[in-house]
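Have a look at the structure below before the remarks.
A protein chain is absent from this complex, but the other protein chains hold their places.
Per-chain numbering from 1; labels A and B assigned in written order.
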Amino acid sequence: MTAASQLAQVRSVAAGGSAAAFVLLCIMTGIYAVHEPSALSAFGISNLLNNTVVLALAASGLTLVVLCGELDLSGPGVMAIGNVVVATTSTGSLGATGNLAAVLAIGAAVGGLNGFLVAYLGLQSLAVSLGSLIVCQGVALLILPAPGGEVTDTIVQAVSGDIRAIPAPALIMAVTAGLWLLLKHSRLGVALYAVGADEPSARLSGLNTRTTKLSAFVMSGIVYAIAGFVLSAEIGSGDPRVSDSFLLFMYAAVAIGGTSLGGGRGGVLGTLVGACILSVLQKMLFALGVADFYTNIFNGVIMILAIFFGQLSAWLARARHRGQG
Amino acid sequence: MKIDCGSRLSTGLIPAALVAAFVIGGIAEVSARDRYKVFLNMSYSGNTWQAAAANGIKALAATPPYDKTVEFKTVISGTDVQHQISDLQSMIASGANAIILYPLSPTALNRVIKQGCDKGVVIFTYDSTVTEPCAHNVSNITARYGANTAQWMVNQMGGKGELIFNHGVAGTTVTKTYDEQAYGVFKKYPGIKIVGDFYGNWNDATSQEEVAKILAAHPNVDGIWTVDGTYGSLQAVLNNRPGRLVVIAGQSNNGYRLMLADPAMQAKGLKGISSSAGPAVGGYAFKLMMEVVTGKKKLTRSNIEYPLPWVEAADVKVCQGDSFVGGCNSFPAGKVAPLFIDTALNGELLPELGLAAVQEGKATPGARIEPLPDVHYADNLPGINCSNCEPTKDWLKPNRVAPIAVP
Partner (left out) sequence: MRMRKARALPRAKVVPEAPPVWRPAVGPDLVPALLVFAATGLLVVGMMLASPSFGSFDQLTAILVTAIFLVVASFGQGLVILLGGIDLSLGVVIGIGGMMVAGLTRGSNDALMSAIPLTLLSCAGIGLINGIGVGLAKLPPFITTLSSGITFFGVALGITAGSSQQPVAPALQTFMNSGWLGLPYPILFTVAFVAAAWLFQNRSAEGRKLYAIGSSPGAARVLGLPVAALTIAAYAISGLCAGLTGILLAGYAASATLDMGSALLMPSIAAVVIGGARVTGGSGPYLGTFAGALFLSTLSTVITALSFSQGLRDIVQGGIILIALLLQSGRLNLRHHRWRWAHHQQGGGLT
């Protein structure tokens, strides 16, 4: 199979999963809007985007690692460190861009460490990232032992306000999608898919699987750091434990968006849709009057159904493609 | 003939608009008096304390006259702060008149709370606080639990001895505040040595495990300071050193209170104080919120202090019935589980609540909402219940236990 046809197959298969997710998102938004008139107002959409953007970014970072066949638990740890660093230093001499740069450097460092251990030393990614998650949580607690700190208005406004009447989070997600499309069509993007789909074959066909995986981890670390920065703006302060609950939603967003947790299939666009689905799901359940303990049950069941649905449609897409030869 | 559309419109529209506004406003006001849309927003769930607090609030919302005037709904947001923000926005958009919540963060919710206040929603928090001034915090975090209990223990221990320190959950403002206060007091007495400290995470099983291990290494421990996980900490001592018990400060679990008052335990050296945050603060916050919403009370400041429970061995009084009447404050051993938190009930402030109320969320038959006495406003604690404010000067010092001299 030539690289081009392999890529085409991968692309069509990938599209299958995220298209299903998009359909689901539209249905759920419809149900939500029917029950809650302010859902589609500018205010409502802006609120929704503000509540989604952090998860969308974090899950996008995770997607990069999952695509090349690995798992990563360290996202919330990097986000926590990013958040407490911004909260403790934003009113200092660094300024907003300085803060962002510092946070990006930390994210790249953690991602680099994970990537090195996994790609070059062959350690298991689940275990390595579990270790680095716990270390990062510890570092965040050391920097800021209890909620506090302050995030300057500049950062808060820039990230959660409006830029020429468009909500900043929408722009952030659009930029993420745009950068992803660039990556997907680049050599590194193709390599990511190839390594995730079949690592030994990828190696045999000349790809440097190690640098591919390392790049995936470093990029994801940087994206997690951005998510932490955006989180700081959204909550306006620092909290060393605020990101603890993100882990499961990150994986849910990735899986619901059609990316296979085994690697080689899916993409960031699907993940962005997945993150939106989770946000709208919460709104929809509230609008339907299901907000007590039932929310958990619905969340769990809908997640499974969405993944099942996504796998089914991807399988159908694969079967269809195989039929075409 | 030139028709002046503008003036015709304005003379026609303005009165029409005024009438409409009056009618709509009038309708809104009438329905606001008849029926209030009230939400309980929980974040944490799955433990005894939260369950008791939520049940108490639900029971009060079902007690006359609120059973007819309050449209009550519970929303559980989980531990994700952005989920709580999203749910609060949903509640505000759906026309809430009042929201009582357990906030996950002192500052992250400020923006959405401000949105709510601007729309006229009355917002109260219970136990956990926020720094947004338009919300009302009802808590005893300002009652100096850490300093008072530490000083009480020092007094009981005569200013010297070995101590185990049971931290709560790391990374929370309440743990940081109480730890600072307690350490501040213990450090003043060089005879007091903290031989072991651990993070019990307000959990009895964890506390029991850790105390057992520390006790094995330090068999001469004289005291244990806790915020919660007290029963478990004491269990460890009972299992490993039943002949010689300890001085202990902590929660108000029923089993713990009964042990305090037990002469056999006292003979072996058990001296304890039963205090700590009680789930009844939720019910009290709800009643206060409803009095504010219905116009019966006007609050001049944001932060209200809920009285700190403070029960010593001599104060323990076992109830005969199902509620705290006549000053009784605990139940017989078989009636409730040993971990049942007695401070889920409050005989003076919440006479409407009985056992069924806090265990199942059901209104007590025949009860009616009683008015609350005047409130006690709370101290300022920057970063905890206010943002641009100065802390009270002696917030680290005990204010209900007089210190003994350093031996």
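In this section, a residue touches a chain if its C-beta (ideal position, glycine included) is under 8 Å from a C-beta of that chain, and two chains touch if they have at least 3 such contacts.
Predicted model, so just to flag it, every value in this text is computed and none were measured.
K.L.:
Return the single residue from B:Thr63, B:Ser105, B:Thr149 or B:Gln208 that touches the missing chain.
P.N.:
Of the candidates B:Thr63, B:Ser105, B:Thr149 or B:Gln208, B:Gln208 is in touch with the missing chain.
K.L.:
Among B:Phe186, B:Tyr199 or B:Trp225, which one is in touch with the chain left out?
P.N.:
Within the whole complex, the residue contacting the unshown chain is B:Tyr199.
K.L.:
Which residue, A:Val128, A:Val190 or A:Val242, contacts the hidden chain when the whole complex is considered?
P.N.:
A:Val128
K.L.:
Going by the contact rule already stated, which one of A:Gly107, A:Gly228 or A:Gly263 would touch the omitted chain in the full complex?
P.N.:
The one listed residue touching the chain not shown is A:Gly263.
K.L.:
Over the whole complex, note the residues of chain B touching the chain we left out.
P.N.:
Contacting residues on chain B, toward the hidden partner: 45-48, 50-52, 54-55, 76, 167, 170-171, 195-199, 201, 203-206, 208-210, 212-219, 231-232, 235, 239-240, 334, 336-340, 359, 361.
K.L.:
By the contact definition given up top, give the residues of chain A that touch the hidden chain.
P.N.:
Within chain A, the residues touching the omitted chain are 69-71, 117, 121-128, 130-142, 145, 196-200, 240, 248, 251-252, 255, 260-264, 292-301, 303-304, 307-308, 311.
The rule we apply is simple: only the chains that are shown with their structure count from here on.
K.L.:
Measuring centre to centre with CA averages, how many angstrom lie between chain A and chain B?
P.N.:
So the centroids are 36 Å from each other.
K.L.:
Looking at the complex, which residues from chain A come into contact with chain B?
P.N.:
Chain A reaches chain B through residues 36, 38, 44, 47-48, 50-51, 54-55, 141, 145-148, 234-237, 239-242, 244-246, 249, 279, 282-283, 286-287, 289, 291-293, 295-296.
K.L.:
If we count contacts the way the header does, which residues on chain B are in touch with chain A in the complex?
P.N.:
45, 73-76, 78-83, 85-87, 89-91, 93-94, 104-108, 110-111, 170-173, 175-176, 383
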